[in-house]
Structures are given as C-alpha cells and as structure tokens.
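Please read through the structure below; I'll follow up with questions.
One chain of protein is taken out of this complex; the other chains stay put.
For subunit A:
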Amino acid sequence: MSATAVHSLWTTAAEPITKIDAPKFEYGQLAPTLIVVGAAIVGILVEAFVPRKSRYYVQMFVSVVALAAAFAAVVALAADGYGTTKARIAAMGAIAVDGPALFLQGTILLAALVGLFTFAERRLDPVEHGNRVDSFAAQAASVPGSESEKAAIKAGFTTTEVFPLLLFAVAGMLIFPAANDLLTLFVALEVFSLPLYLLCALARRKRLMSQEAAVKYFLLGAFASAFTLFGIALLYGYAGSMSYATIAQVVDGTVQDVNPALADTMGNDALLLVGAALLVMGLLFKVGAVPFHMWTPDVYQGAPTPVTGFMAAATKVAAFGALLRVLYVVLPGLRWDWRPVMWAVAIVTMLGGAIVAITQTDIKRLLAYSSIAHAGFILAGVIATTPDGVSSVLFYLAAYSFVTIGAFAVVTLVRDAGGEATHLSKWAGLGRRSPLVAAVFAVFLLAFAGIPLTSGFAGKFAVFKAAAEGGAAPLVVIGVISSAIAAFFYIRVIVLMFFSEPRPEGPTVAVPSPLTITAIGVGVAVTLVLGVAPQYFLDLAGQAGVFVR
C-alpha cells in the first residue's frame, strides 16, 4: 500500500471496482431450449389461471406450438451453419451449439412432439362419469382407492400438469447433450429427471405399481445423480475447472493458463480416473446399460405407457448424446483407459438385455429389456471413437426413438377390462382380430430385430460398420450373435399375434383418436423411410458428426 493511496486516516482507496461484465447470452442460439422452458412456465400459469374445463386444450396448444417452434429454431440454426462451420460454444462456455447437439435436439423435439400426441390421447379409456379421460391419474395427490380419488374421478379431474412436466423434461434433455461444462450437465440431468420421476407415478390404472415404479426410479436415479455429482467434484479437483475443454486440455497436458492456487492439486490421475468412472457411471445409468439397468424393466412396466414410450426414446437420445460428448470431448485423452471398460459394458449390455428378454411375459418388460440390448448396440458405435462412430450413433438414436414411441403407442391400444393388456398371453391371436394393428406392431418388432428394409437394420448396420472400422470387430460379432438371440423374442411375439388362436376372453383393440394414429403413423413412416432410403438422414448425421471444443 503506497502512501499516496491514503487519503484519510480511516479509509484507503480501493482499487477501482472492476465492472462485472453482464453475462452475454446468445439468445438466438439458445432459442430451442428457451422456447421450451418458456412454454413450460406458461403451462404452469395455465394450470393456475385457466378454468379446469379448458386447460387440456390450452395446454395441448401451448405444448404443440412450443415444440414445433423449438424444432423450427433448431432447423433454422442448422440451416445457418451452426451445425458445421459456425459451431461454437454459447452462454459463457456452458452450452455447445454444434452438429451433434442440434441433431440430437431436433430428434428429442420430434420425439417429444410425437410422444405428446400419445400423452393427449383421450379415446382409449372408457368414458368415466361422462368425462373423457387420458392415461393419467385423476388427482395425483389422492391415495389410490381412497374416497378422495373417487371424488376426483367423479368430478372429472384430469392431470393436465403432465404437459408442463413433459416440457420441463424436454428442456432438460435439450441441454443435457449440449452441456459444455460439468455443472450445466448436472443441472440438465436433474431438470429432466425430476419431471420424469413424477410422470412415472401418474398412471390412472394400476396406480400402486406406477407409484412403486416412480419410487424405484427416483431412489436409483438419486443414487446415480450422487455418483455423477461426486465424479464431477473429483474431476474439478483434478482439473481445477468444470469446463469440458479445460479438463480435456489438462488430460492432454496442453493446458495454457494454470491458476497458481490450483497448481499443486492439479493433474492427480487418481482423481481423474475415479472421477471419470463415476461420471460415466451416472450417464450409463440413464442410458440403461448393464450393470446399471436394474431400474429399466420395473419403471418401463409401471409407468403410464405414453410416458414409457417418451422416456424410452427421448431419455436414451439425451443420455447417449451426453455420454458421447463426455467421452469424445472431455476424455478423448483417456480413451485407452475407458475403451476396455466400455467394451465390457457393451458386451454384457448386448448379451444381458437379449438373453433376459427371452424369459419375459409382459410386453412392456420385454420392450424394456430390448431397449437394454439396443443400448448395447449403440455403445458399440460409441466405442468406435471415429467421426463415423458419432454419426452412426446419431442415426441409430433417431431411428430407434421413433420405433420405440410407435411400439409403445400400439401397446396402449390393446386393452381389456383392467386397462392395457400387457401380459403376452393376452396378445395371442391379435393378428386374427385386428390384422392392421398386429401388422403395424410386427413392423416395429422387425425394426427392433434389425430386419433389412427397416430403420433398425440401417441403424444397426451403421453402428456395426463404424465399430468394425474402429477396430472393434469382436464387438460386431458379439453384437450379431445377440441380435440373433434378440430376434427370437421379437419373433415370438409375432408368432403369438399371428399364429396362435385368439382367446375368447382376449383383449379388444381400442379405436384411438387421430392423435395416437398420428403417433403410430409417424413411427411406421419413419421406420420404413429410414430403412429404404436412409441416405439423406445418414448425410445429415454425417455432417453433424463433429463436436465443438
């Protein structure tokens, strides 16, 4: 302190207050997420202020417009070159705007839009007390079987909160694969997970099962989040930064400006390895890879089927996007360490999912295990660590999500007195009774099985090709073997539908409204188009295959 600085006895001149720069946000580039978040908040206000009767329509309108507008924003950004040449990091380094992010955001938004149609379906359940009802509980807060529940049903309450919940989940999913620092990643994870936990608990029928599913999902999800958070903390300890790019630089040893306060602790490999392992573990939980898959069958079975379809499609897209970015942007320097582990995970995921699925007797559980097997196939593409690997995974995710939503939408149609008839034995002879519905479901199953001329085959071929080129030929062989195993249970369902005698007391196929028809129709169309003429979409995924760092 120099004497001149003293201008009185009691005070000393502070250094001039350096202005804290106002954070600069590129609202245009963040528009997709902002639109969805905004619409979700509007949705909450709608719940508060709009009369109960008209909430459903207003919510539908807000959600559809928001998702469509957000998708338009993604397309506009991509057309502007943000996916390729103008790829950059926005929001003070928190969010990447690049090819993979835009491609995945577009996929998530479309999947959410189609999923929304199944959410809004009100023709399937029988009319209760003169009110059309959807798949969600009349009043989530009332105890199942209680008087208050009966009263709520009688009053014709519906849980229109599902629409803003869906939008919040979508908002989190949009950020998740685009997050460019670990804290944003974690916040996005929570933002999309919490609404999903809630949505899982909201089934109108079989409410206890639904609530059980939600609790399981929540508890295990909380564990996984804790792991993720701990991993993030350790990585911060290792690199002294949350930013993907800085961590990657520290891993590579090319970091430029080291904060002297952190120099001593930086670069501790134990922190890096444990931190990376915990972080990846959290992501693998969301993906549903073995051995972090335990929640999948229970949650898929218990959740309301439209939620299951949406969750199975969109969560997988978002989580694989985040996993790709973490592995390719943050930890490429560590790939000799993570590749063997991911090899093992991919192998047990493919084989485990396929083998356990054989013994399932419930269609939703079967699809859950099948989704696990598919996670394994996608992991094979992730392991390729080539640009082709990235684009093949992107393509697979897009193809898979529409098949999944379509398949679960068909599941909502097959019903008996107790709601959806998900036990496989009840599906016997469905092909005789409703050939069209059975044929559509068969198309989805064949796509899951990866039969040529469906999107499933194109996707599977893309990831296996990338894996083989990336030097993972044994993974391809195991993938092919587990595909053969998986084919068995998909075929079994087809046998049941077409070659078994219908049961006299079997389920009926409800006639859906145009909403579900649209969802299923889009699913079939995408499945066939991506199967027969995938080139355009492969190009798109190929252009989107480079991460910004």
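Here is the rule we go by: contacts are C-beta pairs under 8 Å (C-beta built on N, C-alpha and C of every residue); 3 or more make two chains touch, one makes a residue touch a chain; residues count from 1.
Rule of thumb we're sticking to: contacts and distances are computed from a predicted model.
J.: One chain of this complex is not shown here; going by its UniProt record, which of these names is it: "Peptide/nickel transport system substrate-binding protein", "NADH-quinone oxidoreductase subunit M", "ABC transporter permease" or "Lactate utilization protein C"?
T.: "NADH-quinone oxidoreductase subunit M"
J.: Of A:118, A:434, A:455 or A:516, which residue touches the hidden chain?
T.: Once the missing chain is taken into account, the touching residue is A:434.
J.: Any idea which of A:64, A:92, A:183 or A:487 touches the chain not displayed?
T.: Here the residue in touch with the unshown chain is A:487.
J.: So which bits of subunit A touch the chain we can't see?
T.: 432-436, 446, 449, 451-453, 457-458, 461-462, 464-465, 468-469, 473, 476-477, 480-481, 483-484, 487-488, 491-492, 495, 498-501, 533-535, 538-539, 542
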